[in-house]
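On to subunit A.
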Amino acid sequence: MTVLLDLLSWVALLLGSFFLIVGSVGLLRFPDFFTRMHAAGVTDSLGAGLILFGLMFQVDGQWIVLFKLLSILFFIWLTSPASSHALAKAALHHNQQPLLGDEVRNRKQAANE
Partner candidate 1 sequence: MSYLLQYNYWIVMVLMMIGFYIVISHGNLVKKLLGLSIFQTSVFILYISMGKVEGGTAPILDEGIVLYSNPLPHVLILTAIVVGIATTALGLALVVRISESYGSIEEDDIQKMDNEQC
Partner candidate 2 sequence: MGISMFSVTTVAILVSMILAITRAFLGPSLYDRVLAINVLGTKTVLLIAVLGFLMGRPEFLDIALLYALINFISIIGLMRFFEYSSSRQEEK
């Protein structure tokens, strides 16, 4: 049983770490604000989720710890999309245009907005 839990933890933690690093590389390397935002999303959802899940398998009967981990996860999943959305909106209102290869499509989207 413990071996199974440990195995699950290893998988979740390693995958989570992988997504964290991928997200950060994207944050550093992508060309403009909106694509960077996409990379940041990977960290918040997959990275944080997997790492916290990985930790949840290790609580070892301390239910209060499990509860705290769950509330952290709930909190992150609730707040970070909200703040990202507000951030994107604020950036768009302040003349931060997305960088697109196709300028026409860009205009169209702006008109639809």
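One rule holds for everything that comes next: a residue touches a chain if its C-beta (ideal position, glycine included) is under 8 Å from a C-beta of that chain, and two chains touch if they have at least 3 such contacts; residues count from 1.
Regarding selection, all candidates are chains of the complex that A comes from, given by their letters.
Keep in mind that this is a model prediction, so the values were computed, not measured.
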- Item | Among 1 or 2, touch partner of subunit A in the complex | 2
- Message: With touch defined as at the start, can you tell me which subunit A residues reach candidate 2 in the complex?
- Response: 6, 9-10, 13-14, 16-18, 20-21, 23-25, 27-28, 33, 36-37, 40, 43-44, 47-48, 51-52, 54-55, 58-59, 62, 64-65, 68-69, 71-72, 75-76, 79-80, 82-84, 86-87, 90-91, 94, 96
